[in-house]
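There's a structure below that I have some questions on.
Excluded from the complex is one protein chain; the other protein chains are retained at their positions.
Going by the order they are written in, the chains are A and B; count residues from 1 in each one.
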Amino acid sequence: MNDVLGVLPWWVVVVVKSAIVLAVVITTFAYSMLFERKVMAWMQLRPGPNRTGPWGMLQPAADAVKMMFKEDLTPLTADRFVYRLAPFLSLLAAMGAFAIIPFSEDGQGLWSVGDVNAGILFIFACTSIGIYGISLAGWASGSKFPLLGSVRATAQMISYELAMTMSVVGVLVLAGTTSLAGIVHAQHKVWYVVPQFLGFVIYIITAVAETNRAPFDLVEAETELVGGFHTEYSGLRFGLFFIAEYLNMITVACIATLLFFGGWGPLFGLVAVPGLVWFLLKAAGFLFLYIWLRTTLPRFRYDRLMAFGWKVLLPLATLNLVATAAYIALAP
Amino acid sequence: MLFWFLAVALIASAVAVVTAAKPVYSVIALLAHFVTLAVVYVSLSAEFLAVTQILVYSGAILILFLFVIALLSSGVDSFEVGPDRLPKLPMPALFALVITLVAIVFSAAHAFAHVLPVITPTSQLAVGSAAAFGSVATFGAMLFTSQLLPFEITALILMVAVIGVVVLAGDHATLTPPDHERLRAIRRREREAILREGEAS
Partner (left out) sequence: MTPYVSVAIYLGVATVASLAFCILPGLLAQPRPNATKEEAYECGVEPTSVVGGRFPVRFYLIAMLFVIFDVEAASFYPWAVQMHALRAFGLGEMVTFVVTLGIGYAFVWKKGGLQWR
């Protein structure tokens, strides 16, 4: 294996790595969609998708084929260039985050495309670019509900992005680094979910809001806004927003695993199990949490959502980080 | 090499910002500009600056621009031109212009002496040699020791800005709960005015 790696030019290795990461992430997207439909069905005492292959295992493939061959409509009132740019931006920003996520580690080094020093900040930068996909989509559609939906979405996302970025600062204070691998290494004694429990709870709440998932899915509140910002999109272009949303969920699951649950670190000292398995198990747990929340909680009301973000989460996150800093400053 | 490629992209996107047909295109061009600028910062190994560039400029300030442009200019209503609240500006503008010109001349003199030969080799080196320089930690070490006063003054400026936002954007009509008594009185007056008009004709 290493001989092959040694012979190839380094950039070919990186291209192959990138392609593998993207392929794995897209496959994970496809099956997390099926997973969501199955779990929701079980929670609601329905069978869920079960016609395409055993347990509906071929459902994602069927959906993909359907999406691809569906007619791609563009309303005449739409701004064609921006209308096409928006889903592209959304997807690219969602994919971008996986460039730096380390999935595991062995003697050779990290299992990531590139572990940059800015780490978590890079992820936040990708998130903030992703907002453009949604806000431009709503504007470009030339239709009322998408515009309303996207303005709502943008306001919601920036409000919760604030609390989200503040909630992880506590972790940065404890770890003393912004590098994701560095944060995982700093957790070899105790996972940060214990000392940073408040930060963890705020992170999960804001991350659910940031990815526009239930109970914060006001962006696509069917009863008020039809489909929200993607009302006018059809076929694969709608699919791109869908992929981007799920990729963002997977990113959040990975980040929560890395920042608060020790990344690829084993549980109960079971070092025999590979780190990648631990990482995937923990991340899958967070994806399950998403679905659980969706089936359990009713949707927030918009004014309450905004007030909750600005009046509760933001002060709490600030308090959390000052308390963490005080602990570091005053502890021996 | 990388620097010149980025420089061309930067200038092209900057030109696109001012020449774009629609304001939203300007915003998209500006987004491209900011992201390219972040790449320039990364090539100069100013990692933290690059991330902040994206987080603050494209993530926050540009979103504000997009809000203002997309929401105002999508409208079909014409806007009433209010009274000009700004005082006449020729003198301050002239002053600012002179200062800017002086600054440009001075920095150009410096730039051609030092900056160009510095930038090109650094970008070719592409970091590596100075791993710590420009990282988040180095930035923090500087900001919170020798640059502490400017940092705390920033807090003050930000506080003033917060207050300014509320004072400017939110008058009582939008921020305080509706005064039902007053609203009812206004409606009554309107009704009476309509009735009077009817009697007159």
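Worth a mention:
Everything below uses one rule, namely that contacts are C-beta pairs under 8 Å (C-beta built on N, C-alpha and C of every residue); 3 or more make two chains touch, one makes a residue touch a chain.
Please read these numbers as outputs of a predicted model, since none were measured by experiment.
Note that of A:Val173, A:Ile291 or A:Leu316, the residue touching the chain absent from this view is A:Val173.
Of the candidate positions A:Val14, A:Leu267 or A:Leu281, contact with the hidden chain is made by A:Val14.
The residue touching the chain not shown here, chosen from A:Val82, A:Ile134, A:Leu147 or A:Val193, is A:Leu147.
On the side of chain B, the interface with the absent chain consists of residues 42, 45, 48, 52, 55-56, 59-61, 63-64, 67-68, 71-72, 74-77, 126-128, 136-137, 139-141, 143-144, 148, 151-152, 154-156, 158-163, 165-166, 169-170, 174-177, using the contact rule stated above. Contact residues of chain A toward the unshown chain are 10-11, 14-15, 17-19, 21-22, 68-78, 84, 87-88, 91-92, 95-96, 98-100, 113-117, 121-122, 141-145, 147, 151, 155, 158-159, 161-162, 165-166, 169, 172-173, 175-178, 226, 231-232, 235-237, 239-240, 243, 302-303, 306-307, 310-311, 314-315, 318, 321-322, 325-326, 328-330.
By our rule, only the chains that are shown with their structure count from here on.
Chain contact summary for the complex, chain B toward chain A: residues 22, 24-25, 28, 31, 35, 38, 47-48, 50-51, 54-55, 58-60, 63, 66-67, 70-71, 74, 135-137. If you check the complex, the residues on chain A that touch chain B are 79, 81-82, 85, 116-118, 121-122, 124-125, 128-129, 131-132, 135-136, 139-140, 147, 151, 154, 158, 161, 165, 177-178.
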